[in-house]
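Taken from a larger complex, these chains appear in their original positions, while the remainder are omitted.
Note that the chains take the letters A, B and C in the order they are written out, and that residue 1 is the start of every chain.
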Amino acid sequence: MWVPLILSLKVACCALVISGVTGVMLGFALARTRHWLGHVLDSLCTLPMVLPPTVLGYYLLVVFGSKGILGQWLQDVWGLSLVFSWQGAVLAAAVVSFPLVFKPARAAFEAVDARLEQAGRVLGVGELGIALRISLPLAWRGILAGLVLGFVRALGEFGATLMLAGSIPGKTQTLSIAIYEAVQAGRDGQAHVLALVISGVCLVLLWFSTWLSADHRRRTGT
Amino acid sequence: MWCDLDIRKRWQWAGRVFELDVQWQTAHRRVLLMGSSGIGKTMVLRAIAGLLAPDAGRIAIDGQVYFDPALGVNLPIRQRKAGYLFQDLALFPHLSVLDNVLFGLRPGLWWRPTRAHRELALQWLDRLQVAHLARHRPHMLSGGQQQRVALARLAVLQPRVLLLDEPLSALDTPLRQHLRTEILALASGLNVPLLMISHDAQDEAAFDAQVVRLATLNGKTRVQA
Amino acid sequence: QILTVSAAVSLSESFKDLAKVFEAQNPGATVQLNFGGSGALLQQILRGAPVDVLATADEATMDRAQQHQVVRAADRHVFAQNSLVAIVPVGARSAVSSLADLRTMQRVALGNPDSVPAGRYASEAVARAGLGDVLLERRILAQNVRQVLDYVARDEVDLGFVYGTDAALMPDKVKVAFTVALPTPVRYPIAVVQASPEARVAQRFVDLVLSPRGQALLARHGLRPAAPR
């Protein structure tokens, strides 16, 4: 029980770092563009969500498998094999959680008062400084909501993970996969226990995030 | 001749046309910009600060060309080093008063303000009589207090020019007197020109300023002869 | 009348054909097919889903159904058989001809024995051959046979265990290395659900599946006919 839990947390955290950083960055970039390519990119990024995870996993396997274009490149250049490895689970979870981070982040950045960003520029601060010291803290609430969704989704992801990373106990068998397998095998008791564990862990993290958000609100008085 | 302006800009929206066609040059270091509400005073300041791109014209301050399509020059906002006080202040709601004032002193990303910076900021807050609010957030401040914080935020930066949009409007008479002397001290201390929007006729004498008056001529906003 | 038939996903093609034939034979009857994992199908019935006929891909699930008094022992019939085969990628170099060759493999995919019948049969066969330990360190557990097939087809594993019908789905990507000998053949059971209000019609459907006509239809989809009753 502890091994899959820790693995799940590790995978979810790594996935969140990836989808969090890229999602927030892309959300920021697209909030600032009106080019039609921005619209297209936005839609494409949200697309993985509409596919059943298993099918998504199949396509990931096609692309990142050892015979896939990117998979071969990763193997040759970095010596990294995603199939049947926990890195593969991270990739699957990151792809699945990406839109959940990206969409709310973009909306939050768009809602930031452009005047305040202008004020920062007038004060001589560069674009990166504006982004990190004005836009980011002012969009914080929406970004946090997206990160929470993304993390929970990454923690619960199993369809695509199962396909790309397999279910190797102690190596790629996350808690969600363990729950799924227990249910499939009719071991209901075990499934309930595992579901309770993951729900409990998740509740603690969620509670922490709402507290963070409430605390932030209290401090800024907004 | 610190100020060489030629700003042309035209808006059209919902059947209403607004056209700015302002030219003026001056060597007087203190200029008061006056004119009725909605005439385009704020627009002129925004154009100088770089927040508004004119359709055509030329902007040069103290010999530095800010905007000149003929030369292909359009200096980015942050390189203009204009000490522009927003009419609606635009304080950062997520930062304390002190951090608002320190904001521009930290052009780097992670560079922490030094003790000297802090002292400079607190000194200006003190001169503007809001030092006791340093740890408060802007939403906890009164209108006049916010105005002074916004002024302090510029003052610490050693700008090339002061562009103040009604900096005294929310203040009572004694405080207004006091701030006039502070603004004068700032401008002469940095030896930078001052361009200020005001509706108060007393400012003219107090600042020993040249008055530039905007008015509508042939449907365009122009400088009154 | 509407007849609801729950069948394992692997049976979806053949049962769609069977349903058409049944409707043609029984005017006024409509067959409503419901596909899912065998385990999920049982769960649905246990929670009150109105199902008349249950067809699973393994006998263990049907045994559980019987334990929960979903079906009666007397109503159970084996309607098809399948073979268990070891498959390798088409381009595989090393020749594999028996379970003993597992030692030369690096990765072997099979369904999770806990929930996938094909996986259970495979791991039992391997254990009987005394190769349980060998398999343990090379195995990749999949959630269904289809996953095993994809792994082999994409050359991610060296060998996989699937049903003969599954291997036939991708003749250009995988080839059958050998057929695994099983003590009892892989059997697909079908039964009328005890609580069915349409038991008579349901029984007629089961009869159709077991009839020569039905068996021929199943054979067309690669399932071998059941041993005669």
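Note that in this section a contact is a pair of C-beta atoms (placed from the backbone, for glycine too) under 8 Å apart; a residue touches a chain by one contact, two chains touch by 3 or more.
Computed from a predicted model, the values in this text were never measured in an experiment.
For the assembly as a whole, chain copy numbers read A x2, B x2, C x1.
In the analysis below, only the chains that are shown with their structure count from here on.
Common neighbours of subunit A and subunit C (chains touching each): not present.
Look at where the CA atoms of subunit B average out and do the same for subunit C: the two points lie 79 Å apart. Remark: subunit A and subunit B have CA centroids separated by 44 Å (rounded to whole angstrom).
None of the residues of subunit A touches two or more other chains.
On the side of subunit B, the complex with subunit A involves touching residues 49-51, 76-79, 81-82, 84, 86, 88, 90, 92-94, 103-104, 106-109, 137, 139-140, 153-154, 157. Those residues of subunit C that touch subunit A in the complex are listed here as 37, 39, 64, 107, 112, 114-116, 140-143, 147, 150, 154-156. Put simply, subunit A touches subunit C in their complex at residues 58, 61-62, 65-67, 83-84, 162-163, 166-168, 180-181, 183-187.
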